[in-house]
Structures are given as C-alpha cells and as structure tokens.
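Omission of a single protein chain aside, the complex is shown with its protein chains in their original locations.
Letters A and B mark the chains as written, and numbering starts fresh at 1 in each.
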Amino acid sequence: MKKSKVFWGLCLLAIIFYAVVQVMISGGILDMYYQSILIQMCINIMLAVSLHIIIGITGQFSIGHAGFMAVGAYFSAIATMKLGLPFPVAILIGAIVAALAGLLVGIPSLRLKGDYLAIATLGFAEIIRIIFLNVDYVGGAAGMVITNLSNWTYAFMGVFVTILVIANFTNSRHGRGCISIREDEIAADAMGINTTYYKVVAFTIGSFFAGVAGAIYAHNFFIIQPTTFGFLKSFDILIYVVLGGLGSLSGSVIAAIFLTVVSAYLSGYPEERMIIYSLVLIIVMLYRPTGLLGTKEITSLFKFGKRGGSKV
Amino acid sequence: MEWLQQLVNGISLGSIYALIALGYTMVYGIIKLINFAHGDVFMLGAFIGFYAIARWDLGFFPALIIAMLLCAIIGVIIERVAYKRLRNATRIAALITAIGVSLLIENTVIYFRGASPEAYPEVLSNKSISIFGANISSQSIMILGVTIVLMILLQFIVHKTKIGKAMRAVSHDPDAARLMGINVDNTISATFAIGSALAGAAGVIFGVYYTRIDPLMGVLPGLKAFVAAVLGGIGSIPGAMVGGLVLGVVETVVSALGYSLWRDAAAFVILILILILKPSGIFGKNTREKV
C-alpha cells in the first residue's frame, strides 16, 4: 500500500504543478517565450520517456525514434489541416498511426540484436523521412504549414499520460518481462517470457507516445519539414535517455528538462552549443557510462520507495 | 550506350563508398564498434585535400598523400582519446561516444570555418573519352585507378605484412592474440590509421569528382558506406569492396530511372533487406551465441 501512496502523491504533485503554471500563464507572468520553452520541454520529455521504454526497459537499441515522431506529426497535421478534425482526435490519429508504424518496423527488425538493430531502426527512420519528402500531398521538401493549436494544457496532458502509462507498464509483470529481456534475453526466454512479443509491445507503446509528441510538436510550430526528423533528431532523443541513465524513467525526464533549458539558453550560439553538447556526451560516456542515475529512480534516492529497482 | 556510362558513374560512386566502408569494416572487425565518426574523417580528408590544392598549390597526388597521412593521425588520435577507454564498456556507451565524436568533429569544423560549402579546384584535366560509344570522363578512370591501387595495397598490408597478420589475429580473438605477444593496442591503432587514411583518400577523390564539399558532407556517405560494409558482410575486406560497388551502382541506376529523390532510400532499403534476410552479409560468417 505504501507504493500506492507514493503513486497518488506524485499524481497530486503533478496536478498542482500544472495548475500553478496555468495560473501563471493566465496571469501573464509567463510570456510566450517561456510558454514555448515549457511546451518544448514537454515534447522532449515525451520523446525521452517513449524511447526509454524501448532502450532503457527492454534493452532494444533503437536509434530511429524521430521517424515515429515524424509519423505522428504528419498524420496529425493531415487530420487537422486536410480533414478538419479537432486537435485531440488528430493527436490520437497521429499516435495510432505511429504505433502501427512501430509495429510494422518492429516485427521484422526486432529479430536483430545490438548494433544491427540500431542501424536497421536508423534506416527505417530515414526511409520514413524520405517518403514524406517525396509525397506532394504533405508538401514534399517544402513541408506543411500548420495552425498553432498546442498549448500548455495539451503538452502537460501528453507528458502526464505518457509517464503514467509507461510507469504503470514498467511496474507490472509485463514491465518485468521487458526488463528481463534487457538483462539476459536467453534466460528470459528460458523462464517463459515471450521475448518477441514483449519487444514488439514495448516498441509499439514507445512509437505511440513518440507519435503523441510528434502531434503536439507539429501544432506548436507553424511548419513541419522532413529535415526536422532526420537522425540528428533521433540522436537528440537518444542522448536524453542515455545521459539520464539507461533504465531510469526519472533520469530521462531530468535529462530532457535539463538539456531543453541548456539548448534554450545557448540558442544564440548554435556552434558552441553543439560543441559543448558533444563534449559533454563523450565525457559522460567515458567517465560515467551508466548515465546520471544508472537504472535507479530519483524517488529511490529520497527513500520514498523501498528499493532501487525501476520504480517511479 | 548510356547504360555503360551510368555503370561507370555507379562504379565511381561505389568505389568512394568502398573506400569508406573498408575503414568501417576493419574497425568493426577488430573492436566491434560502429565508428560513426568515420564519415567525418572522410570529410576532414576532403577539406585537407582542398586546402592542400587551393592554398598550397599542390597537385592531386601530393594532396591525396597529405590528406591520407593527416587522416591517419586524426584516426589514431580519435581512437586513443575517445575509444580506447571503451574497450570493456557496453555497446551502447561505445556507440553514443562515436556519435559524440562525430558531432564534435562536424561542429568544430563549422565553428572554425562556417557551414558554407567550398568548391573544389579542378586539379585533374577532365577529358571525355569515348569507349564503345559511351562518353566516359578521364576523371572516372583516374578515380577507379586510384581506388584499385589503394585496395591492392590494403590487401598486401593485411595478408603479407606482420601488422596485417596481427590485425587478423586481434580481430579473431584479442585475448589469445595478447597472449601470443601481439601488442593489441598498437594493432588497433594501426587499424584506425589505415582505415582513416582510406577515408581521407575517399574524401579527396569525392571532392575532385563532385567538386562541392561542406562540413556535413560526411554524414550521409558515412552511413551509406556502413550500409555497404553490412551488405558485404561486416568485418570482411572483400565484402566492403563489393558492397560499396553494388551500392554505388544501385544508387546510380535508381537515379537514372528518374527516381533521384528516392536514391537515398535505396541504400536503406537494401540495408534492411540484407539485415532481415542475411544479417551476416554476402561474405560474412554466421555466429551463434553460446548458451
């Protein structure tokens, strides 16, 4: 029951945080610039957490996450701009199509392991991007002009649901099955875990929420272009997950928040920003390859939960 | 006779891929690392060649040799500074580091000279030679010649020299090689040096042939060269050569058929097909995890 208390406590905390920010926005304390950073932060958290379930939990090395984000972005944009559907429906459409894309990519490629899987996912993401580049219906290389519909409420809801679903999944027998695949695939198989099934499930859930993030992203800027979703974007997402600590949900959230803020402050110095970024990446990998938190969660550091497993 | 011309174009492009792929495949064979920074060494080679030709008025061959030498040194520095500590790290840490090194090289170059492209000076006379009714540029033939010479040289190094024997031994079993008195660290450095030199050569050749270079030029050819290495069977030197050539020809054919926008997708479709159907590639060996 103690765990349940922690859960509801964190939910309450999140809702209070949402309300405070909403009041500050309504009261004009947070201007458009800060709002936009907050929304960007939410998008990055969703991307990080949705990749965390694939790499951190299930141990499947996917480096093409931006591809699924692109699917979510484009299909939600088609829903609002071409079909005139309401934004929430569009988010759902984007997410579902992204999940289907994840399923389609996952079934053949998840037979591969390690580096080979990484390269295959990268290849799939590039193919997805090139398809959008070549379809005139969505504007080709020029991209698609989109109305700004995203706001703090949508972004926050997106993050909330993403974290909730993935944390609940992780703390169940299904999540443990996925973690056992990360730890030792052969042993997991021998213990009765249907490894292919769970890999595909994790991949599909991850793609679904990458789609949600993509949908909110698409409606936050005024235009989306295929170049946005190249492998540099995939690497960005990967960096959140790895810097935060592979296997740590709170770690990837913290890394996403931190790096969004750093990026925003350094946005006037793009070259310096990228040099610092890459240096930090190399140094962290050389001196602390498990990332910020390792597989631990921030809650375990405060002794909320009783143990150091993957708990939220 | 247009197809013959396209074939020659494809082979020229393919030989550039092959030269880069060799570095990938050798490094992967020896330390099981996808060296993402390899494409950027290729870019550095192109820029070194550019400055050698445009600023110091050197000819093609001196520029090529300088680029190869400097790239070899850069490759060894990358290995010693960034990768050496990762020998026992997880695969993901190694791959992320490689991505980090790649981003670092690209952005350092952009920081010092900006992101604008550079036009390569014409160092090789470009005459059209008519063979069987096809117009084939003398440059294509030159590129092909240089590539073939480099590959023969590589085969000689790998199969006939002491360091080549050491490289093969280390890639087969590093621990056993160490016990047999092989200096594993030096062997790995030598592998990086040779692979990077080949990438540097590919950079200069690319510059001469396509005339336009920029700091991000290494990214896509780098990835495609990796595809070529996988296609040929990663770790296999003849595989990288064949894989590169096949990829170059396929891309040229796709372009020639009027689907030039899909050209980049072709490489990745090939990659995925080969990974799913025969992950060990054309010349690769199947391995099985011991339980």
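Rule of thumb we're sticking to: a residue touches a chain if its C-beta (ideal position, glycine included) is under 8 Å from a C-beta of that chain, and two chains touch if they have at least 3 such contacts.
The definition used in the following text is that contacts and distances are computed from a predicted model.
A.B. asks: Tell me the UniProt protein name of the chain this structure doesn't show, selecting from "ABC transporter ATP-binding protein", "Tat pathway signal sequence domain protein", "Ubiquinone biosynthesis protein UbiU" or "3-isopropylmalate dehydratase large subunit".
C.D. replies: "ABC transporter ATP-binding protein"
A.B. asks: Which candidate, A:35, A:207 or A:295, sits in contact with the chain we can't see?
C.D. replies: Of the listed residues, the one touching the omitted chain is A:295.
A.B. asks: Looking at the full complex, which residue from A:26, A:147 or A:168 touches the chain that isn't shown here?
C.D. replies: A:168
A.B. asks: May I ask which residue of A:27, A:84 or A:192 touches the chain that does not appear here?
C.D. replies: Of the candidates A:27, A:84 or A:192, A:192 is in touch with the missing chain.
A.B. asks: Take the complete complex as the reference. Which residues in chain A touch the chain that isn't displayed?
C.D. replies: 165, 168-169, 171-177, 179-180, 183-184, 186-195, 201, 247, 295, 306-309
By our rule, only the chains that are shown with their structure count from here on.
A.B. asks: Under the definition above, what is the set of chain B residues touching chain A in their complex?
C.D. replies: 32, 34, 82, 85-86, 89-97, 99-104, 106-108, 110-111, 223, 226-227, 230, 261-262, 264-265, 268-269, 271-272, 275-276, 279, 289, 291
A.B. asks: For chain A, which residues count as touching chain B in their complex?
C.D. replies: Against chain B, the touching part of chain A is residues 55, 61, 63, 108-109, 111-112, 114-116, 118-120, 122-124, 126-127, 130-131, 133-134, 186, 231, 235, 238-239, 242, 246, 271-272, 274-275, 277-279, 281-282, 285-286, 289.
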